[in-house]
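For this depiction, one protein chain was excluded, whereas all remaining protein chains were kept in their positions.
Chain lettering (A, B and C) follows the sequence in which the chains are written, and residue indices restart at 1 in each chain.
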Amino acid sequence: DAPLTFFLGPCALESREHALFMSNAILEIADKLGAQVVYKTSFDKANRTSMSGYRGLELDEALDIFAEVKDKTGLPMLTDVHLPDQCEKVAKVVDVLQIPAFLCRQTDMLQAAAETGAVVKVKKGQFLAPWDMKNVVNKLISMGAKDVLLTERGSSFGYNALVTDMRGLPEMAAMAPVVIDATHSVQQPGGKGGSTGGQREYVPVIAKAAVAVGVSGVFLETHQDPDNAPSDGPNMVILSELEKLMSELIQINALVKSF
Amino acid sequence: DAPLTFFLGPCALESREHALFMSNAILEIADKLGAQVVYKTSFDKANRTSMSGYRGLELDEALDIFAEVKDKTGLPMLTDVHLPDQCEKVAKVVDVLQIPAFLCRQTDMLQAAAETGAVVKVKKGQFLAPWDMKNVVNKLISMGAKDVLLTERGSSFGYNALVTDMRGLPEMAAMAPVVIDATHSVQQPGGKGGSTGGQREYVPVIAKAAVAVGVSGVFLETHQDPDNAPSDGPNMVILSELEKLMSELIQINALVKSF
Amino acid sequence: DAPLTFFLGPCALESREHALFMSNAILEIADKLGAQVVYKTSFDKANRTSMSGYRGLELDEALDIFAEVKDKTGLPMLTDVHLPDQCEKVAKVVDVLQIPAFLCRQTDMLQAAAETGAVVKVKKGQFLAPWDMKNVVNKLISMGAKDVLLTERGSSFGYNALVTDMRGLPEMAAMAPVVIDATHSVQQPGGKGGSTGGQREYVPVIAKAAVAVGVSGVFLETHQDPDNAPSDGPNMVILSELEKLMSELIQINALVKSF
Partner (left out) sequence: DAPLTFFLGPCALESREHALFMSNAILEIADKLGAQVVYKTSFDKANRTSMSGYRGLELDEALDIFAEVKDKTGLPMLTDVHLPDQCEKVAKVVDVLQIPAFLCRQTDMLQAAAETGAVVKVKKGQFLAPWDMKNVVNKLISMGAKDVLLTERGSSFGYNALVTDMRGLPEMAAMAPVVIDATHSVQQPGGKGGSTGGQREYVPVIAKAAVAVGVSGVFLETHQDPDNAPSDGPNMVILSELEKLMSELIQINALVKSF
């Protein structure tokens, strides 16, 4: 009977205007569906495949925009952190600090995030088993983190491919609430040579499967025009298709949590 | 709005008495839930991990029991074939010939099955990609098979482990109706040294996820006392828990097919 | 100080003329290098990706050619078997019966091969761990096989790819002499859609690595014109490059076995 929490937004913070446009569009859908939403956006893409990839805005500029979005929409905010010394500053504005998958075992990163008192959402590394996240959760708790969220975003499966193992969801749910990241689960890392590919058509597949298994939240990147977005275009959901997908996930969630 | 077809039964044909007991118990649940059921059992376990593993009854003896089960319950029957020359004989009694995953690319096996006119249900090899099954379906159709079913049962994922990729289900559904084999998807091949392990607790996880994605059928092995069954005990569903699981799957199916 | 045994020949038996040409060319190299060689060829490609793939000659016709090659060159012969009832007939001419990787756990196949008294060479399934082959070797020995050879040919690694784990070689060498199949280790199964791709340039990589680790034999498919061969062209070694590769492998073998 617990409702799903949605983590929604474009991959990258493109501009103040775009952030206001996207967050308003998402808020409208959330209100219509009665959905609980956290707005997600990244100020920095710190591990782009190539140097020419878009990296985002400066942190201070980004934080001002985050504050404005939060103020105007009332939505809680989530963003990624990449270095320990960003955490304190970011946590002054942002509600949920997300630890990227590649960094999920960096002790200094976890420590800095835990100490802010913000919610810490850790993405399971593509190189880890679900049960390996027990150590990460334990580290975070011993460091003083109060709210920890875990996120599944696929496991390495040969070269340039990921696979999402549905068994990992209940396995990790025994440690902390689990969010399915349906966007990065369908990434094809390095699959386009100089950038990363993706399979947008499988986002609903992964999301529906995970919700049927029983997760606490769904992370979905969305954009009004993904094919022209500066990053992760191939796997973002088209904004105009978001409401239908969210509505279906809400219905599946209500059904399976009634069992 | 298409109903699910369930393929249910114990892994191995143990005896005439056991087959009648199991098929009646399954028929009763099917009637109660209005579910479409095919009765599944294997007369031979032709690829046991070790020589001391139970292999089943002789083919002729098994076929007599299959005929009796079919006659008494009215359920359609499915069984595995392991050699081309078994197909014709088996198809006289059995409605669905199942090609084991290891044999899914053996041309002679596919040919012999196709020529019987029975439904041919092919399990995707653990070593194949979903799109590789296109060649198998094409082979079968060119050989004269009229009804082909595809089955997902997991892909090799490192040693002694399988992973079930939900993206494969719609990929294969474009070729032929797809059945999720939730029992073998949770196998741990070779995981117990001289025999194969499994994780029964994940059968509902795989089954619910696959039904939420949209499959035509669910294959589940079940037994009144799996821990003492001659094969596949670790991953068979306990008979007393079958009805609840089927009921939940039927509800998820009805919901997602209403979208 | 044990010399390497080479298993050499074209993937498929194309014709009597081609078999005589290839076996003579290989014999000449073997004599020059003082190498121990078994001539390899397949009379049937029983698991081709698609129906239009070349399958080979009839068994009787093939066996006559095998006998002639054996008689004229004095080379021991190896071929694949695909069905239990082929074994007895094939073993009248052929010295080494090779069990294909997909069939390495089929009990009836192993039994029929073991009963011939021929050497049984089993390829490790792409879906098995090295230690899983212990059960296969035990099965064969309990069935009466006297000489068993194991063969490494790669493990499933995501979709349409294999990876060869060098740790598996000493692991399996504790069970039976191990042959590295450098040709199929570099296959890209299904990688070309309707047929299987390969990476000929990596054959020497896999072969040298395996010999440095210490194997008993090297299996290499070769052809005077692989790009126009009816099967496995992408991963066969060009005949004109075979001598140099064999010479290098013999030197590495001599060095590492001197340690």
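Criterion: contacts are C-beta pairs under 8 Å (C-beta built on N, C-alpha and C of every residue); 3 or more make two chains touch, one makes a residue touch a chain.
This is a predicted model, so every value here is computed, not measured.
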| item | value |
| --- | --- |
| Chains shown that the absent chain touches, full complex | A, B, C |
| Among C:Leu20, C:Val213 or C:Ile238, the residue in touch with the chain that has been omitted | C:Val213 |
| Residue among A:Ala129, A:Ala173, A:Ile238 or A:Ala254 that touches the chain left out of view | A:Ala129 |
| Residue in contact with the excluded chain [from C:Phe7, C:Phe157 or C:Phe219] | C:Phe157 |
| In chain C, positions touching the absent partner | 155, 157, 163-167, 169-170, 186, 199, 202, 205-206, 208-213, 248, 251-252, 255-256, 259 |
| For chain A, residues in touch with the removed chain | 46-51, 55, 82-84, 102-103, 105-108, 125-132, 135, 138-139, 142-143, 155-156, 159-160, 189-190, 194 |
| On chain B, residues whose C-beta touches the chain left out of the figure | 157-159, 161, 163 |
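The rule we apply is simple: only the chains that are shown with their structure count from here on.
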| item | value |
| --- | --- |
| Central subunit by CA centre of mass proxy | B |
| Cα superposition angle of chain A on its copy chain C, in degrees to the nearest 5 | 180 |
| Gap in Å, rounded to a whole number, between the CA centres of chain C and chain B | 33 |
| Centroid spacing, where centroids are CA-atom means, of chain A and chain C in whole angstrom | 48 |
| Between chain A and chain B, centroid-to-centroid distance (C-alpha), Å | 37 |
| For chain C, residues contacting two or more additional chains | 159 |
